[in-house]
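All protein chains but one are shown at their positions in the complex.
Note that the chains take the letters A and B in the order they are written out, and that residue 1 is the start of every chain.
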Amino acid sequence: MSLLAARVAEAALAARPAGAVGLVWLAVALPLAGFVVNGALAILRPRAKTVVSVVGTGVLVAAFAVAVAVFLEVRRAAPEHPVIVTLWPWLHAGDLKVDLAFQVDQLSTLMLLVVTGVGGLIHLYSVGYMGADPGYARYFAYLNLFVAFMLLLVLGASFPVLFIGWEGVGLCSYLLISFWFTDQQNADAGKKAFLVNRVGDFGFLIAMFLLWHTVGSLDLATVLDRAPAALGTETATWITLFLLLGCIGKSAQIPLYIWLPDAMAGPTPVSALIHAATMVTAGVYLVARTGVLFALAPASSLVAAAVGALTALFAATIGLRQYDIKKVLAYSTVSQLGYMFLGVGAGAYAAGMFHLVTHAFFKALLFLGAGSVIHALQHAYHATGASEDPQDMRNMGGLAGRLPVTYRFMVIGTLAIAGLPPLSGFFSKDEILAAAFARGADQPVYYLLYAMGLAAAFLTAVYMARLVVMTFLGTTRVGEAERSKLHEAPASMTGPVVALGVLSAVGGLLNLPAGIAWGPALERWLHPVTRAALELRPLAPPGGTTAALLVAAAVAAGVLGLVVGYRATSRERILPARLAPPETGFARVLYRKYFVDEIYQALIVRPVVWLSERVLWRTVDQAIVDGVFVHGGVWLAHRVGRLGSRLQNGQVGVYVILFLVGALWVLYAVAG
Amino acid sequence: MLLGPALALSAILFSIGVAGVIIRRNAIVLFMCIELMLNAVNLAFVALAQLYGVAGWVIVFFVMTVAAAEAAVGLAIILAVFRHNQSIDLQNVNLLHG
Partner (left out) sequence: MTELVFYLFAAVAVLSAAMCILQRSPVAALIWLVQTMLALAAIFVLLAAEFIGVIQVLVYAGAIMVLFLFIIMLLNLGGRRTTDIRGPAGIGAAVVVVGLLLVELGALWAYTPARLTREVAAAAGPLEAATAFSGGRAVLEETARRGVVGAVAEPLFRTYLVPFELTSILLLVAIVGAVVLAKRSV
């Protein structure tokens, strides 16, 4: 153990790029160390709360400090090409040379800041939220491990290193979703997430194999350099389609989004961090990172954009009729991820990344706010001994007075996600829609995708307004006994909520439209990274009047949605969950999420299980491998042995005969 | 010189001896068939002595001596087996059965 640490330190201090960039490995090492410490504490001293809190949150804060240092360095140096920080050689086999190396450029720095920053806030929130949980140390251990893997993913300089992070975050997602694994449903949800992700990982692997085969390297910089010359359109299309499969799994798009709503079984901060701000955005990051490849294959870009737009609309419709507050936010995440894919699919990589950042802010805010509400209700139910569902919005209502801070900032988050100016969501969503519309000039089908995006924006505003009204406004449906027990969350929880609220509000300043103040700062920041892709597939931004109309349309959709949502929900007669009548008609279809899970179960899961049980297990394994080969081998050996032993029956007469036969044989051989 | 027919006779007697060894179960009769085989071989040697000289007779001399020794020891063994099994049926002599 100490030998490993010494070796790591030595490798780190060896030839490194000077300055903060050389220390970027600390950003990964610190959360990893946190995992080790918290993991040890989880096993040895599970009740050591203070140490765990300090270590768990402290490493994130330190990692954020490293991220800021790296950011400042990169800003000062403004490299045109990524800076590679190599730790040690990893895979050296024949022509394949993959090192454990990090790639520091504008894109990875951006992700680094988002992950450590938002992650740090959520760690702080978790101190309050998970304070009473017996698995506290284990929780922070897993959370730290997750951050380590996520940073490995965004900082990886080659596909295999990225893939380690990719798989690692999948693992941590599984561990954290089934954190309360004693409940079968939670365990199942974790399994579902992992298995569905696996389908995507298969695509990622195939893409890696194809890249190695065609380009001859797996280092990101080398691949993106060589790709335009080495890959034809068809090859590039295949590679990017397989990569897209990976992204679809990881970022919960159609048809592999089914794990995300179920993932809400995990603790709410986990939902905020992993299933809103970071892990699910890995797919978007990957597309942005390999933008050159996608630019070489317009067909796959179209697929990405189409899947994104369709998912955005589809998930938004489901969100209209969900009653679990976290499920609404889950489908909202799926929908917003669709937006990001629409953006990067259309070729506006900076716009997609911008939405990634703003979404991290306001989605994390919304989740943490929901967490505060759930926490308050849980506390109240615990005090009175009730067994209601603390996550069902039908059991909420009128909480604005009791949780004022949470309420106000949830409203900010809602307005942000609905795209109201001047909040961050407005800028990012509008950029994506503008990009989609602009791409329509090359490929008219993008106009349809634009329309779908606009419709999704409208629906987003509707269901978010519904959420706010159901949760915070109107007459409360919380029981009499519980009402007095409700109180605002502690400072450790409201602090991050406030911070994220501020970021959601002002986040739009990162990338203002051209002509206003400093203009598109984020786009300029990412330019060295996206330049190659943009040169291959340029995107002309829409002109002045068109741009203004698009903005107006987006804002109108948002405002209209909020109004419609507010009025419809206010007028609706909502009963507490246990009294609520079952859904009917199309509302039922939406509530049951278009029965997609049931369809998958019938079409995919049941046949596969049947195949494994009947064919592979009973027939191949039991009958053939066990029966024919193992038992059969035994039977054969036994039979042959028995046959052979008949020669040795001790009868002299038989021996004489055998002897004679042998003698005859010799005679024949000698005499011919 | 009756070399050919003598050798033929030797072969026939030898074959009959072999047949007897295979067929018979009684240990002593089996032994007698072995003696028959030895006699056939003696005949062959004597016949060939007409060609190759006195060596043939000398060998026959030794064969008879060894046959006598062998008969003595073999019959002693059969006696011992009989005392153990109360029968000299070779079907029962199968302790090496495996």
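Some observations on this one:
Rule of thumb we're sticking to: a residue touches a chain if its C-beta (ideal position, glycine included) is under 8 Å from a C-beta of that chain, and two chains touch if they have at least 3 such contacts.
A quick note: this is a predicted structure, and the numbers were derived from the prediction, not measured.
Though it is not drawn, the left-out chain touches A, B in the full complex. One chain is missing from the display, and on chain B it is touched by residues 1-9, 11-20, 22-26, 28-29, 31-33, 35-36, 39, 42-43, 46-47, 49-55, 57-58, 60-62, 64-73, 75-80, 82-83, 88-89.
Summarising the interface, chain A meets the missing chain with residues 653, 657, 660-661, 664, 667-668, 671.
To be clear about the criterion, only the chains that are shown with their structure count from here on.
Residues of chain A touching chain B in their complex: 645, 648-653, 656-657, 660. Those residues of chain B whose C-beta lies close enough to touch chain A in the complex are 18, 21-22, 25, 30, 90-91, 93-98.
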